[in-house]
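Subset of chains shown; positions unchanged.
Labels for the chains are A and B, by order of writing; each one numbers its residues from 1.
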């Protein structure tokens, strides 16, 4: 069986996160973790579809899995385009299509593998939801799927199972042909093709109730991080340097070359990447700190995802997501709670969270004393100057500054040492 | 002898402090402390006059003292109204009227008790002042009080003794009648009644030079706090959790369930309430922290009174007074010193202090990086957004925000990792 992993998408919904595949969770990127889990479930033959923007990086990264990397030329063709990109590499093999951005337990992969051995033509992972979910519900009759109902009205769901993109097709050629018959203008081309095939072929649900975490909206990164952090086992590299007075509590992984300075605290679960510096009197808790980052003096990073090469100095960063190469001036703050403690929206979408900090892309500079409000998105390659309160999303490649309106008059107070001492003495 | 404790007042001068009676000093409210001291001095029969606003709370709180709680219906009638509220409960007993907001040594109560055994009709505590005080001076001739002179001009004081509301009346019925004869429109009705009685009855001064602290203006809370803190003896609850690297110095009381995290410092005298959390690398000194409050990472609370359920995060709070349920965003600051280090006014009244922070009521949210200037009053149920400098009093129930005037242009600097490394190398 060949496994097709969808890794081409440049999701607008996840912006300013640049490429979800390469988000590094505890030292391993999401795409590596996905292939690793599939490998553990016994899959070996990986076809990974990327785009021009990430093909090279995917190739390099996935070499250990002997994955074949394909380029989807036209990313507008969505999932259908991705499937067709591997057409020539798939002969009479079974084809297992797996979303790169839906994280499930290894068990789900095993269930798919086992199911595919049974009679039937196609097998779709049917995820049992506990409440209403705004996704594609499966119409199931007996042990057969008759259709997919996209975002039904609440109360009108055809089942309690939704469609996750873990699909086995035993006759992929038929799928390719079906895809080609649907207009490329449709953005639900793959679903249309399935719909037609369902009428003539046997589609079976593979029911699953275990862990599932999509990475669709930025804050999903925090959910997924929590999942991965919870699997950590304490491990401190022998090349890490940890000051005697530093406190390392709980399940903490400290990678090679990291330095933890005096009076710092790392409260697990937490992952401290390679060559990271945790400065004096800093605090990191329930967070991932990417390689080469510096959490300087007196900073707190709480429940946040921090990319590589980031730099902090006396900052508070809570429930936030930062890409690579972001720098914060002294005193800058990532706020993570509304004053009224209500649910935080991000890009206009309710996040379901009352704690959520800002989301930053890559290559960002934040000036001293600047605050970024909860759920605010800051696009890559952006500079924001000092002393500002950022309460609106900032798009990519911007320089943000404020008005300076200093008023200056003559100082009439006497400020010398003598006056000061006199004042201290009496008043 | 029956002791009448005046606890109905809703002082405007103490605003935004909501009810002085319930200010909790080291785990006990002011009103409890007053009754406790009176009990120690041998008094047993307590009549406490409250208002509709606090009657219930008083009843609950003062049960251990078997105090009878009375409601003064019309709070505009002031002290006279309060005295008349207990008329029916007082028969031929001596009546000892005690202000709830004047704190004196137990000795003062004992002096009153002893004096009342001597001949005479009424006995007033005569507090010997060292300098001029803008209050009611006693006109004393021999061992008799002839009158009270309200706020005499400086230099024209009739004696060096002022009238504190610790008054024993051996014939309270006569007092009630005298009060009824004065117009309810007068706000000095009680004083007028005394004035008349003095002409026909023997009023004696009970001279006292010991500790006296009124709670009239907000900053008096800090003076009183200092008094109570200075009586503390080190005591750490066995249910408190104190990290090994935390430093607890001097006379510190840590109540049940409190947690002191690594590298925190508590410098006595200080009182840490029940279930309080003192976060990593935080500092508390010479302060009271009310139950359930959280002094988060990297915060300093110095010489401040903090109510219950307050929450801090990388804040500086100096010489400040906070009610219940106040939250501070990361980096917010309570400033406590003028730039010119001169005396700080509060609500237009000179405080006699050159160190005084802001005064906050209950249920207040302060955004990240917001600063509140020395002596500023913030009314209850108020939100103040981020990044502001608050240099004016804010009344109750307000939402305070600033202008956001971001200017945004294209970023022209190259911010990628390579450029950064190049810069680091040379320049």
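The rule is simple: a residue touches a chain if its C-beta (ideal position, glycine included) is under 8 Å from a C-beta of that chain, and two chains touch if they have at least 3 such contacts.
This one's a predicted model, so the numbers in the text were calculated from it and none came from an experiment.
Student: Given 2 placed copies of the single sequence, how many copies form the entire complex?
Tutor: Oligomeric count for the entire complex in this file: 3 copies.
Basically, only the chains that are shown with their structure count from here on.
Student: Give, as an integer number of Å, the spacing between the C-alpha centres of subunit B and subunit A.
Tutor: 50
Student: Taking the touch rule as given, give the residues of subunit B at its contact with subunit A in the complex, in rising order.
Tutor: Subunit B reaches subunit A through residues 243, 245, 261-263, 280-281, 297-298, 313-314, 327, 329-331, 339-343, 352-354, 365, 367-369, 383-387, 402, 404-413, 415-417, 420.
Student: With touch defined as at the start, can you tell me which subunit A residues reach subunit B in the complex?
Tutor: By the definition above, subunit A touches subunit B via 245, 247, 263, 265, 281, 283, 298, 300, 309, 316, 318, 324-325, 331, 333, 335, 337, 339-340, 363-365, 369, 371, 373, 381-383, 387-392, 394, 397-403, 413, 415, 420, 423, 427.
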